[in-house]
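The complex appears here minus one protein chain, its other protein chains still in place.
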């Protein structure tokens, strides 16, 4: 699987396609996009590994030359889709997103390894362990958050995960963690961003009298709830819905949106450019 | 048709229902809502006029006593659904909402009188007149906006309309007009409020990289884009959509949302309480 | 909680409202509907139990007189919302609906007792037991289906459940069970009925080239996939979606639609009339 970006010009597709064709590569799925504003070209090429006469490391080494010739030294990646994806999930007390992800993994729909679940409360430990997944309780005392985050970082990094999922984690990541996990940490925010940034978005939504509530799956950056958006969705609410009803209805959208965003991320479908995403 | 609000307590429904039953009123549609936060009770009762032994003025006079006995002197209305609704539409250059409303009227779907269309440009005059509706061109020179609004007000008020529709009018109503037309002036804003208040919301949406764009139909208040929301909807956009594409896709949602909001308003389905609406 | 239906005429609301007002009943939520085609009137009244000077049995006894006076001997019910709802879930091998329901119960969103899960395979036993719920494995050999259904019936009836949920059970209930559980057995069918009745609906949908796939939650009747529809929803698919992708995307809609239908059923929001439902 190749994801690639470079300044747009003629002949890019021909160059990449020729490279793959010469190697006998069978393209399973290919997508292209050019952003006319930034003049940037994006592509994602899913190639059948067994159609190539060399392994993924060799593909990476050879493709580096192609990328360089197209003016892109760093904005590309060759990923091995055969490598099982590792995911670490961070939670607090609210379990709906965790239940949903565990159910998707258990039913085979989301074919990944959940390496660990880390909670700042113990409450979701039992269900995690029932699924055969290690659960780590890391308390977050008001005067010991730095130490707690250091412990979380240590635990997360020990798995070298493809994705760190903040499944309603409710703690704001410090800037150094945002940087260390850039492009791998996904958050689910319980509003249709940029509306209702920060705390208690359903309360904000209720006070404003909106007729739809939403959820946003985005990459975590140091700027709160302002990272590149991967996916969003909404659900209808009405005058009969209290804040509690909005919370309940919104949960389905949170689960759904997080699951979609995570799947796309793990399939290398999400290419970030500035603060926007291309989702192939 | 009765719309009514009062502080909640037991016996309200019984009181109103008994009043109508005694008069032999055949209820076509009835809706009730209690807001637990504010403790306010709302109802809308659609009664067949021919089932009552008196006319709408007498109904109004008699219901006043019921309302008073329930502690509501002013928060109610008796409307004659047989009276044809009059609508004045304010436009600028962008015609999609006007075309849509005129098409709905012409095809009989929206059974109202469009008394007049007023434009600060002449461009939508021909199509309006082709529908047999008077069009008034009121220019808005930079140094003559007050006079222009005075003229608009005069034209609008001469029709005593049930609804004044800002169909992408693009001019901010002065506070005194907001007040004069309170509860009758509807705006369609081309974003999912409260996101992207003010100018060029699609540009703002594109810059933020959102995955859905929306539209909001709301009552106009002196606070820009902050009035009570009647209806909202969204449509999916992606990385392949330029601002122009977002504008185009968003237009369908604007048309659709405005038409729904206007219909509900004219059917007396929208009850405003503070900055929120009950839509029966 | 009162649900009630009778032939429409004037004074019904007044009669019911007066009955409740005299008893001091505080109406939490009230809904009314008249079907102009059948001339049938429907209502649902949620009354605060502690506002009444008598218990639910006495309410039932007293309301019987009201119902009779309005020409409805049997088409009404008084339910005690304080009584915890009991649910039995029937499953086969596919677990997504079960995982979803168990997650909703565990997170407190669906506040019911899952009395038992019954599977014609053992595969979902472990997760059920991890949630502290009894799991019964009842094999369905080709030549022993009648005995299997007898055993299922015995197990189900021993709990006298408010709802029997066929969560992708994949076995067609015999007519006598449909009758015995009429109005209590809910099925989730993986298509937007009446399209694609019967087996392998996603394959049918793929072959027809539809652009949306759906799910339908309906009451089970002896007529396959033809019972009264409680809720339906759809999700977009495209030419890039294989049958497998459609199955995966459709699952989210199945889960979502079943959960909504079940909630409404347990809250006595669904009134059946002929083959159609009123959902208050």
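The chains carry the letters A, B and C, assigned in the order they are written, with residues numbered from 1 in each.
Note that contacts are C-beta pairs under 8 Å (C-beta built on N, C-alpha and C of every residue); 3 or more make two chains touch, one makes a residue touch a chain.
The shown structure was predicted, so the numbers you read here are calculated from the model rather than taken from an experiment.
Visitor: Among C:69, C:158 or C:275, which residue is in contact with the omitted chain in the full complex?
Guide: Considering the complete complex, C:275 is the one touching the chain left out.
Visitor: Just name the one of C:56, C:77 or C:210 that touches the chain not displayed here.
Guide: Reading the full complex, the residue touching the unseen chain is C:210.
Visitor: So that we can see where the missing chain sits, which residues of subunit C does it touch?
Guide: 33, 35-37, 192-196, 208-212, 214, 228-234, 238-240, 242, 275-279
Visitor: For subunit A, which positions touch the chain that isn't shown here?
Guide: Here the touching residues of subunit A are 10-11, 13-15, 17-18, 20-22, 24-32, 34, 51.
Visitor: Tell me where the left-out chain touches subunit B, residue by residue.
Guide: Against the missing chain, subunit B presents residues 29, 94-96, 99-100, 102-104, 106-107, 109, 127, 130-131, 240, 248, 251-252, 256, 259.
As a working rule, only the chains that are shown with their structure count from here on.
Visitor: Regarding the subunit A and subunit B pair, does the interface count as same (over half of residue numbers shared) or different (under half shared)?
Guide: Here the answer is same, because the shared fraction of interface numbers exceeds one half.
Visitor: Working from the CA atoms, figure out how many degrees subunit B turns to land on subunit C, in steps of 5.
Guide: Going from subunit B to subunit C via C-alpha fit gives 180 degrees.
Visitor: Which chain has its C-alpha centre farthest away from the C-alpha centre of subunit B?
Guide: With centres defined by C-alpha atoms, farthest from subunit B sits A.
Visitor: Determine the centre-to-centre distance between subunit B and subunit C, using the mean Cα coordinates as centres, and give it in whole Å.
Guide: Once rounded, the distance between the two centres reads 37 Å.
Visitor: Of all residues in subunit C, which are in touch with two or more distinct other chains?
Guide: 29 - these are the residues of subunit C that touch more than one other chain.
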